[in-house]
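Here the complex is missing one protein chain, while the rest keep their positions.
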Amino acid sequence: MITLASDFGSPYPAAMRGVLCSRSDARLVDVAHDFPRQDVRTAAFWLRELLPTFPAATHLAVVDPGVGTDRRPLAVEAGKHALVGPDNGLLMPAARELAGDAPLACYEIPVDDPESTTFHGRDVFAPAAAAVHDDGLDALDYPAVEDPVDLSFPEAAVADDEARGEVLVVDGFGNAITNLDGALLADRWGEYARVNGDRVPVARTYDAVDADERLLTVGSHGAVELAVNRGRGEEAFGVEPGSRVVLDRP
Amino acid sequence: MITLASDFGSPYPAAMRGVLCSRSDARLVDVAHDFPRQDVRTAAFWLRELLPTFPAATHLAVVDPGVGTDRRPLAVEAGKHALVGPDNGLLMPAARELAGDAPLACYEIPVDDPESTTFHGRDVFAPAAAAVHDDGLDALDYPAVEDPVDLSFPEAAVADDEARGEVLVVDGFGNAITNLDGALLADRWGEYARVNGDRVPVARTYDAVDADERLLTVGSHGAVELAVNRGRGEEAFGVEPGSRVVLDRP
Partner (left out) sequence: MITLASDFGSPYPAAMRGVLCSRSDARLVDVAHDFPRQDVRTAAFWLRELLPTFPAATHLAVVDPGVGTDRRPLAVEAGKHALVGPDNGLLMPAARELAGDAPLACYEIPVDDPESTTFHGRDVFAPAAAAVHDDGLDALDYPAVEDPVDLSFPEAAVADDEARGEVLVVDGFGNAITNLDGALLADRWGEYARVNGDRVPVARTYDAVDADERLLTVGSHGAVELAVNRGRGEEAFGVEPGSRVVLDRP
């Protein structure tokens, strides 16, 4: 199985599908192709959340502001999974999650003439993903990369009466997903918490508060989310990715 | 085969795909994931229109404003098809259509700790759909549900000189799809009909009238549609789902 993810929108992903079908009989499953354009960090977050739901697979992911520069094309072995994409940190959080206790092994995908194309998704990464899937990284004998570009998400600081974290991403519905562990809200359902100084209800479900009312909830990621019932949490809380979120007792 | 439908937008459907691939070898086919958010009625309409085009399959559908409440997770046997989703009426119009003359049988999907997750699509419904597909509802021995939440669409009232119906949904192009049978227009192509008091041309195709001009036509559903050539019928007719539509001789 090969999964596909990118910020290509439409219709460019079809070119990757075509190349993959031309070179491999692997089953193809789309993850998403509408990641915010050139936003490596947000895409890395989603890959970390979504790829672990899949069985062993080769994961092709391309969000690549550095295409055309000398950034390396990367293949990563992560336990029973492999990842293929640009060496800009995009793959690393997901790779660590997929690898579990296994060590990561990174390789550079050889490219004859990287400047010959501006569409590495079609011309470099899709052919490599087909090869990694069909032949396996061991057989391909790609040169090892010891210093892949890394990317990680900050840890929240949790004290007795206060937790300090930040917004990692905002999803398509406007929910601001933080790095604060949802367990912080575990004994507070139906009560209030103070977020960045404001008193906000803590609820399991959006509909537990009135329409357009703010709430704190725990998202599918197990993390605290700043949300609005039938509205956009990012706007109501005035936050964006990177914004500080301080949670304390009301 | 398992079909997938939801109001999740992107990228959340990938988590359902991943879980399904992890638990079943079933072929996956997407129906749509951009149903209007939390609009059970509109999604139920589309499922009724679209699912009957598929061969025998397990249909996973999630539009679920009640996630986190005590609404039941439901599995429905409908002839050679099965449906899996929330017990809020979403599945019922499609189930009746798929079942034909066969009786419907509804079952509650057992969940150990429904409050442990806010993402029932990934954590409850996708695993259940994989089980229903692979094992069959008979083998699963889920408890029967005698009183599933129902949802149905109103019938139009047709008299000799007047038909009274309503708009059921508005599609992505702005076409207002009614519950009036397209047969009402059968002998009137190229003529005019009176809709809510206005005289409007009856045409088989949008392009039969000028750009921005209103028309009555019959959509893919076999129902009367209020449309505008290269424009949005809902706006030009001033209607929305639930709006009354009275059709009489001009």
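In this document, chain identifiers A and B correspond to the written order of the chains, with residue numbering beginning at 1 in each.
To be clear about the criterion, a contact is a pair of C-beta atoms (placed from the backbone, for glycine too) under 8 Å apart; a residue touches a chain by one contact, two chains touch by 3 or more.
The structure presented is a predicted model; accordingly, all values stated were derived computationally and were not measured.
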item	value
Among A:Val31, A:Leu50 or A:Val67, residue touching the chain not depicted	A:Val67
Interface with the undisplayed chain - residues on subunit B	1, 3, 5, 29-32, 34-35, 46, 49-55, 57, 171-173, 204-205, 207-208, 217-220, 230
Positions on subunit A contacted by the hidden chain, ascending	9-12, 14-15, 17-19, 21-22, 28, 37-38, 65-69, 115, 117-119, 122
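Criterion: only the chains that are shown with their structure count from here on.
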item	value
Subunit A and subunit B, separation of their C-alpha mean positions in angstrom	31
